[in-house]
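First comes the structure, then the notes that go with it.
Only a single protein chain was left out; the remaining protein chains are all shown in position.
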Amino acid sequence: MSVVTQSRPARTAGGRASQARPRRRVSAGRVGRVLALLLLAVMVLFPVYYTVVGSVMGPGDIASSPPSLIPHVLTFDNYRGVFHAIPLGRQYFNSTLVAVTITVAQVVCAVLSAYAFVFLAMPFRRAFFALFMLTLMVPWEAIIIPNYLFMAEHQLRNNYLALMLPFLAGGFGTFLLRQSFRSFPVELRDAATLDGAGHARFLLQILLPLSRPALASVAIFVFLSAWNQFFWPLLVTDSPKMQTLQIGLSSLNDAEQANPGLILAGVTMALIPTALLVALGQRFLVRGLTAGAVR
Amino acid sequence: MKHRLSRTLSAGTVALALTMTVACGSSSKGSDAAGSTNAPGADALNSGPVTVSFWHAMKGANAEALTALVDKFNTAHSGKITVKPTFQGSYDDTITKYKAAVQAKQTPALVQIYDIGSGFMADSGQTIPAQSFADLDKMDLADIQPAIKGYYSRGGKLQSMPFNSSVPVLYINKTAFAKAGLDPAKPPANLDEIRTAAEKIKSSGAAKFGFGAAIYGWFFEQLTAEAGKTYCNNDNGRTKRADAVTFDDPEQVKVLSWWKGMVDDGLATNTGRKTDDAQAAFKSGTVAMHLESTGALGGYITAAAGKFEVATAPFPKIQASDTGGPIIGGASLWIGREGHSAAEQRASWEFGKFLLEPANAAFWHTKTGYFPITKAALNEDIDKQWVAQKPQFKTAIDQLAATPVGVPTQGCLLGTMPQIRALVENALESVLTSSKDPKAALDEAASQAKALIDKYNSSVK
Partner (left out) sequence: MGRERLLSLALLLPSLAVFALFLFWPLVRTFRLSTTGQDLFGRANRSVGLANFKAVLHDPEFTRVLGVTAGYVLLTVLPSILLALLLALLLQHPLSGLRVLRSAFAMPFAYSVAAASVVFAALFNPAIGIANYLVTSLGFAPVDWLTKPGTALISIAITTIWMSLGYNMLVLLAGIGGVDEQLYEAARLDGAGTLRIAWSITIPMITPTLFFLVVVDTIHALQSFGQIHLLTRGGPTGHTTTLVYWIYHTAFANGASDYGTGSAQAIVLLVVVIAVTAIQFGVLERKVFYR
């Protein structure tokens, strides 16, 4: 059993064949490429630089005219200021709770439905699947008004339920996991059935452990979308204690215009989890995002 | 891949078409707006302890001052009334949330609503006019600043309890003024004088720009009132519900063309709609004259410390012959009727009355920089000391005292006022940033406003 790996070779960014190629000599083209990359890097990374460096600048540096590009005095006042301006800790907690709950729920829902689509006999399978795909076609913004009214009518505004409920299931995860489950070797499944494994055992002990990359892709994708939501939390929350980090950043932006350093300190802190995900989870992420396209 | 996705797509379209045919109009009836507006007497409180849910939009120092006042009230009424304040976000959030609460039948007993939400609240049928309580108690409301009382009245009856009020003034960079050879003791009093002063400031290099203010509809409302003109018909909506705005006065057009001329000639800078950006321009010394509420005074003095001196002058008139004055801004407290017991209603009124007491009004004024609601508050010792420390505030007090009370300075009462303010901002912005004719821009705003008002009025009836 342990010999079985993904039937497809993993497509890591860049391709590993390139590493094996013998190094070429330094050529004019290569120097040009490096220069172009460095120039682009300066352009692309400048906002990142400004975010981090600006967050440790005092008003004398950042809010002066002309502005400084390097801090003359290092200060961490901005970081303290953020906590004074918004309940950042609480909003961090809100964002985490909401995004993690949504991620877990969506992964569970997607596993169940994808399993049903792939491994079980189902009446009206095509119609049901089309229904799932339809959910991907309806822009959330087009149905945001009735959803808002639903929350207002049921007194769910400023409630975690309002932030979570609509997103506990999604078509994307089902679509992606279905793709992954379909490539699962039939022989393995038959062998498991012969061993007397029921659906639960097959799913939990064989299928899921072997589908970890796909599960990770779904989880990271769902987590990022949930974490980054803006329009919906803006509508259904107004007390700062119930707001998510994204809305917190927006109110920092509204309230602290005179002190960009403080806003940037908030951004820097809000960036930490996603920056880590991008740094560590890139491989799964790319695969998840491109599944169905690069094939 | 291709095949499957296109089929999914068409399946989606079919399902959509189905949904379309299923959808058909059936609507629920709105609840009746009318009802008893009788205010309960003091005996309503005899039925045992009562809690007043109180929604507000105050934060920072304002929230701290409010909490102190609530605590004082709760201690004084211990065992009988508990006011429970909850912060609801911005003014806009509060009114949005209030609408949602009406839908869910969960409105607060007392709610703080911004000035331009007054028309909506008066139409909502959800509240009891403060006047009903005052009449019942035979309470004299004459001590409330007339301009403030006027703003929150309809048909001569006070609708809500005035609470936090502010007025706009002309802020001046005294240092730049002196450098340009201008006399800060004789500040410009109308738009043309601001232009003349701006020319001197610019040519002397005392500041980069002579003038700068946010594209903020409030200033247009103020200037209209300063000119003694109405903003909407039916006496600014005070005698009868207004059904159109009155933007056709040449003086109003002049506001836009003057502003455009200032920007085009490099005498003023346009920082857009965000008040923060305009404030930053004044704080950094980039602009020497600036329109803003008295509420910004404290921040300006702090920011200017060591760089320049801040002075204030009365809010400008459009032209020298104008006879009007500024309108009050801020927010007031509305007492809920629908869904609230007589005890809650009465307790809310008691809290509103408490806030009007001179000592409390003076406390509020000095802690927050909002305008004192009653004349008596100005005579409190803490108030006198505070004004002595911030002489710039004196301008606002004198200005309000000199304001003629009348229809123009009461301001316009319209249920769609927030949206109409945005339309005026659109008009001003389009004039400043394109070659749009000021008169055409205002006409367009007026016709868009008409559509909004008609729709609103048809939903009230």
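Letters are used for the chains, namely A and B, taken in the order the chains are written, and counting of residues starts over at 1 for each.
To be clear about the criterion, contacts are C-beta pairs under 8 Å (C-beta built on N, C-alpha and C of every residue); 3 or more make two chains touch, one makes a residue touch a chain.
Note that the coordinates shown come from a computational prediction; the quantities given were computed from them, not determined experimentally.
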Contacting the left-out chain in the complete assembly, out of B:120, B:315 or B:334: B:120
Hidden partner interface residues of subunit B, rising order: 1-2, 5-6, 9, 12-13, 16, 19-20, 22-30, 92, 95-96, 99, 102-103, 117, 120, 123-124, 269-273, 277, 280-281, 284, 286, 415, 418-419, 421-422, 426, 429-430, 433-434, 455-456, 458-460
Residues of subunit A (touch criterion as defined above) contacting the omitted chain: 11-15, 17-19, 21, 29-30, 33-34, 36-37, 40-41, 44-45, 47-48, 50-51, 54, 62-67, 69, 108-110, 112-113, 115-116, 120-123, 128, 131-132, 135, 137-150, 165-169, 171, 174, 199, 227-228, 230-231, 234-235, 246-247, 249-250, 252-253, 257, 260, 263-264, 266-267, 270-271, 274-275, 277-279, 282, 285-287, 289-290, 292-295
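Here is the rule we use: only the chains that are shown with their structure count from here on.
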Chain centre separation (subunit A, subunit B; CA means) in Å: 41
In the complex, subunit A residues that touch subunit B: 63-65, 126-127, 129-131, 133-134, 137, 149, 151-155, 157, 238-240, 254, 257-258, 292, 295
Residues of subunit B defined as touching subunit A within the complex: 1, 8-9, 11-12, 15-16, 86-90, 93-94, 96-97, 99-100, 103-104, 106, 274, 276-277, 279-280, 283-284, 286, 299, 303
